[in-house]
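Below: the structure, in structure tokens.
Of the protein chains in this complex, all but one are displayed in their positions.
So, subunit A:
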Amino acid sequence: MSERSQQAQQPVLQLQQLTRVHGSGATEVHALRGIDLDVFPGELVAVMGPSGSGKSTLLTIAGGLDSPTSGRVIVENTDITSGDRKVLSALRRRSIGYVFQDYNLIPALTAAENVALPRELDGVSARKARVEALAALEEMELGHLADRFPDEMSGGQQQRIAIARALVGDRRLVLADEPTGALDSETGESVLALLRARCDAGAAGVLVTHEPRFAAWADRVVFLRDGAVVDQTVRSDADSLLTGQAGQR
């Protein structure tokens, strides 16, 4: 996606001066220190960094699962830092999709039902939600998995279904926390290819990973260390990222 069209659009996710402090006094830990980040439609942003750098905390706060100590999180023009629990839940149903490292799917539901779940929770009738879910699965060429239960699918298939669920209905923001962490590299590539394709189709994505190989699929890579952004790079720098030099000051 070109920079021109990005500027013409509003960001789907905006993080402004985000800080998060765990504990207090002697046990005080600064997980995030004044993070600023905008993610636009059609853009896939990779967040990298060593263990404990604050990658996962960034993602949970961005999705409203945790609240920041200070700063603002704006999703689709809605400030979610001041929202109450119900507003946050509704936002997760309608705007934000999550993909975790593993165990993403509800074991008691089939692939189609898993994808339909956010819509059904939103009060859409089961029939309509299923039609939407099947459409989403077909669009991603996963239609043949619709009626399988999670324990009848491979890890890669499960992650792709999870991506489908993250983007069902009007949702435009997918937050993926090491979605390839439990997969072999070949399967991991196919999952990322799907994520990339969804972003190219207009979604905004944030991908937490510590594998430079997977970060190469992103439009932009944000590098975190000790809770602060130490570098940002665009896709053209991907090659230097792969060699690990772009992150150096």
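Definition applied: a contact is a pair of C-beta atoms (placed from the backbone, for glycine too) under 8 Å apart; a residue touches a chain by one contact, two chains touch by 3 or more; residues count from 1.
Simple rule for what comes next: contacts and distances are computed from a predicted model.
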item: The complex's invisible chain, by UniProt name, from "Amidohydrolase", "Cell division inhibitor", "ABC3 transporter permease C-terminal domain-containing protein" or "Electron transfer flavoprotein subunit beta"; value: "ABC3 transporter permease C-terminal domain-containing protein"
item: Absent-chain contact - pick from A:121, A:135 or A:201; value: A:121
item: Omitted-chain contact residue, chosen from A:74, A:90 or A:216; value: A:90
item: Sole contact to the chain not displayed, among A:21, A:109 or A:131; value: A:109
item: Subunit A residues touching the omitted chain (full complex); value: 60, 63, 65-66, 85-86, 89-94, 96-98, 100-109, 113, 117-118, 120-126, 128-129, 165
